[in-house]
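Missing here: one protein chain of the complex. Every other protein chain is in place.
Now for subunit A:
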């Protein structure tokens, strides 16, 4: 796949889902062990086949392997996750919420309200074990990837509009989120993952144009 190719919708959606997995919960021991598999057979397989992301994905895999022991990797990545995303560092964090990057950084602000409405419209809600604000990065990514898959089947203009809307939202704040990860992530893993996400979002959307404004 060369740099000018548009990525197939299902692959783009799978790449989004992979990154959602990284930012949705700390890696457990099994996840960490899987990072020792070749890139195209491991947890980042979806990213491996996207040429524009392959190098960074390999770097991400190396980040995990560089800890040496899987236990150490699990502990250090968990610490980073808690500090960056769960507030446990107090922290000099990278809150994974759109609201954190608008206004004064307070959570649950207007983007949360808009995303709550969008989720309702799409007949979706955060799962029971993920009681997060509706503008959490993972929920926006999950909604984008699910709608991409759905639009691939239905070709409904409403779904296409949602895709472009979400894509624009994410592109509006993920760069700031990635910058925060780069500044505060001591492991480099989440900083690289955020960079990967930023790169993915910069690739052409595998989706028809939205309805004319």
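By definition in this document, a residue touches a chain if its C-beta (ideal position, glycine included) is under 8 Å from a C-beta of that chain, and two chains touch if they have at least 3 such contacts; residues count from 1.
What we mean here is this: contacts and distances are computed from a predicted model.
Between the names "Glycine/D-amino acid oxidase-like deaminating enzyme", "Fe-S cluster assembly protein SufB", "trimethylamine-N-oxide reductase" or "Lipopolysaccharide export system ATP-binding protein LptB", the one given in UniProt for the chain missing from this structure view is "trimethylamine-N-oxide reductase". Only one residue from A:7, A:53 or A:112 touches the chain missing from this view: A:112.
Within the set A:88, A:168 or A:211, the residue that contacts the chain not displayed is A:88. From the set A:133, A:151 or A:200, the residue in touch with the chain omitted from the display is A:133, counting the whole complex. Looking at subunit A, the residues touching the absent chain are 14, 17-22, 24-26, 31, 34, 37, 41-46, 75, 78-79, 82-83, 86-95, 97, 99-101, 104-110, 112-113, 116-117, 119-128, 130-134, 138-139, 142-143, 146, 176-177, 179-180, 183-184.
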